[in-house]
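Note that one protein chain of the assembly has been removed; the remaining protein chains are unaltered in position.
Read from first to last, the chains carry the letters A, B and C; within each, the first residue is number 1.
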Amino acid sequence: MYVKKILDLSIAGARVVLRAAIAHAETMGVPQCVAIVDRGGNLLAFERMEGAKLLSQHSAMQKAITAASHRTQTGTLPAELGVGIALATGLRYAPIAGGLPITIDGEVVGAIGVGSGSDEEDIEVAQVGIEALKAVLAEAE
Amino acid sequence: MYVKKILDLSIAGARVVLRAAIAHAETMGVPQCVAIVDRGGNLLAFERMEGAKLLSQHSAMQKAITAASHRTQTGTLPAELGVGIALATGLRYAPIAGGLPITIDGEVVGAIGVGSGSDEEDIEVAQVGIEALKAVLAEAE
Amino acid sequence: MYVKKILDLSIAGARVVLRAAIAHAETMGVPQCVAIVDRGGNLLAFERMEGAKLLSQHSAMQKAITAASHRTQTGTLPAELGVGIALATGLRYAPIAGGLPITIDGEVVGAIGVGSGSDEEDIEVAQVGIEALKAVLAEAE
Partner (left out) sequence: MYVKKILDLSIAGARVVLRAAIAHAETMGVPQCVAIVDRGGNLLAFERMEGAKLLSQHSAMQKAITAASHRTQTGTLPAELGVGIALATGLRYAPIAGGLPITIDGEVVGAIGVGSGSDEEDIEVAQVGIEALKAVLAEAE
């Protein structure tokens, strides 16, 4: 198979994830930066909420890229190994929590990165974003 | 005056600019990357349309940062000088067209950067985004 | 459409392009660096032939990434604009010839970047690589 048919997140899908994540962060009262990338790790959509940490714009993107690349939640490796990979990839890898892959029909189609809250808050916001996409996809069937 | 009252673009304002810009680019049939930054040059919102060039994600952001910094449209300096400034600022300055400051009540409150089309297309999309913000602000008065 | 079905180059397809490109460069007697990326601009395969310029490892990759991003042959813009885009994208854009998109069924599925020869040699090698993939795909039908 020289070329393969794959699923990729569209900008429409990215908007669903982003808006649900932002809405949930607002409900939580936790300002966040939220980044959505496609399966190739290229940015599709981003928002920084009022009051979110400025530098989280960068980490949110890196978390999303990392989750799209590794196809697992970020921040789960031992700290030393995480630092090693970050250095070995020229700072393209985020060794902290808040990045989650977006998996549809068993395929990673993109990822979300959330930053500015605690690890738990970041992960919760990311999960709500992904669930929103799954909900609209289930409806559409 | 040790501290000063200033106007800054909010995420709500950034969304108005972004959505109008994207809607206009869709009408034109030109896929674009659109980035909105606040007056400090920090990213507020971003979208990459279906079919836009991948690398324009980076140039759209740099154009917006450049327009917020210089408070004028990007890409108007002689090419050699533009290159010089880009190099002298550690590649933080975009020496190409498509970045416009967002000016409200005579104050630059942020900027928009558009990339993936021709210079003229990028600028037109940016202008429409800014006009949309001015329209909602005029209505709100 | 929240997720979309797209075509992407596989590693098997990348090998076909790479081997044909290298074989042709050998026939020409021109040592080359050849890089193949998928549609997201991520490296799939790379080879540096005996005698190729060392630094062409970098330019071959950037040419491939640029061609995948812009979906056109690299090095065709006026030099000043090319330099401006290179600077505005944080040196992710290669403003020189030798990068070609790989288009299958009207869709850009990846790209090839060739560097170390003259512009004409680089382009010829890239074209031969792409033609080889089209030939095996036509056979497979």
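One rule holds for everything that comes next: a residue touches a chain if its C-beta (ideal position, glycine included) is under 8 Å from a C-beta of that chain, and two chains touch if they have at least 3 such contacts.
Owing to the predicted nature of the structure, the values given are computational and were not obtained by experimental measurement.
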Shown chains touched by the chain that is not drawn here: A, B
Option from B:Leu9, B:Met49, B:Ala64 or B:Ile96 whose C-beta touches the chain left out: B:Leu9
Chain not shown: contacting residue from B:Gly41, B:Pro101 or B:Gly115: B:Gly41
Subunit B, residues in touch with the chain not shown (by the definition above): 1-10, 12-13, 16, 38-42, 104, 109, 133, 136-137, 140
Chain not shown, touching residues in subunit A: 53-56, 58-59, 62-63, 75, 79, 82-83, 86-87, 91, 93-96, 115
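The rule we apply is simple: only the chains that are shown with their structure count from here on.
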Chain centre separation in whole Å, for subunit C relative to subunit A (CA means): 29
Rounded Å distance, subunit B centre to subunit C centre (Cα mean): 31
Residues of subunit A whose C-beta touches two or more other chains: 10, 40, 42
